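Quick one: the structure is below, and I'll ask about it shortly.
One chain of protein is taken out of this complex; the other chains stay put.
So, chain A:
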Amino acid sequence: MTTIRPFRCEDLFCFNNVNLDPLTETYGLPFYMQYLAHWPEYFQVLESPNGVIMGYIMGKAEGSGEQWHGHVTALSVAPEFRRLGLAGKLMNGLEEISERKWCYFVDLFVRVSNQVAVAMYKKLGYSVYRQVLEYYSGDVDEDAYDMRKALSRDKEKKSVIPLPYPVRPDELD
């Protein structure tokens, strides 16, 4: 009992209950606006029956050739709406759009320490493709897992064969 709909500008005025969560970054407006203008179909929000924003997903499609893929930029669910499988719902939507765009795979970055998220993505069919060193800057820099899931176009699942060595952020393509 949730409504999934496209994210609208005015949602920025009421997504506080999601964004006050410490792991959810609040970006400057240009960041959201760029996604809304460029990849509107990849920016979806979940609304509860009484109109509260429960969570949202932001993503995009990019890359060329066999690197053409869907990317999850941000995914967050407000604390009171966790344990309802909402993140999975949002991820499914993003995968479906990526399928329609004939992408090879979907990828995302997650903090190595965020075990809950890593476990959840694994459950949704994602695997660690590589580790990115000091991807997150902060008081102490933190590594990221680059996790991937192959889509139907990548029949041999070449895109998810794990890299045996970690890479630096500047080596990302």
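Note that in this section a contact is a pair of C-beta atoms (placed from the backbone, for glycine too) under 8 Å apart; a residue touches a chain by one contact, two chains touch by 3 or more; residues count from 1.
FYI, contacts and distances are computed from a predicted model.
When the listed names "N-alpha-acetyltransferase 25, natb auxiliary subunit-like", "Methyltransferase", "Small ribosomal subunit protein uS5m" or "Histidine containing phosphotransmitter protein" are checked against UniProt, the chain not shown comes out as "N-alpha-acetyltransferase 25, natb auxiliary subunit-like".
Of the listed positions A:58, A:72 or A:97, the one in contact with the omitted chain in the full complex is A:97. When the omitted chain is restored, the residue from A:28, A:65 or A:164 that touches it is A:28.
Only one residue in the set A:56, A:81, A:126 or A:145 touches the chain that does not appear here, and it is A:81. With the whole complex as reference, residues 1-6, 8-10, 12-14, 16-17, 19-23, 26-30, 33-34, 36-38, 40-41, 44, 47-50, 52, 54, 79-84, 93, 96-97, 100-101, 113-116 of chain A touch the missing chain.
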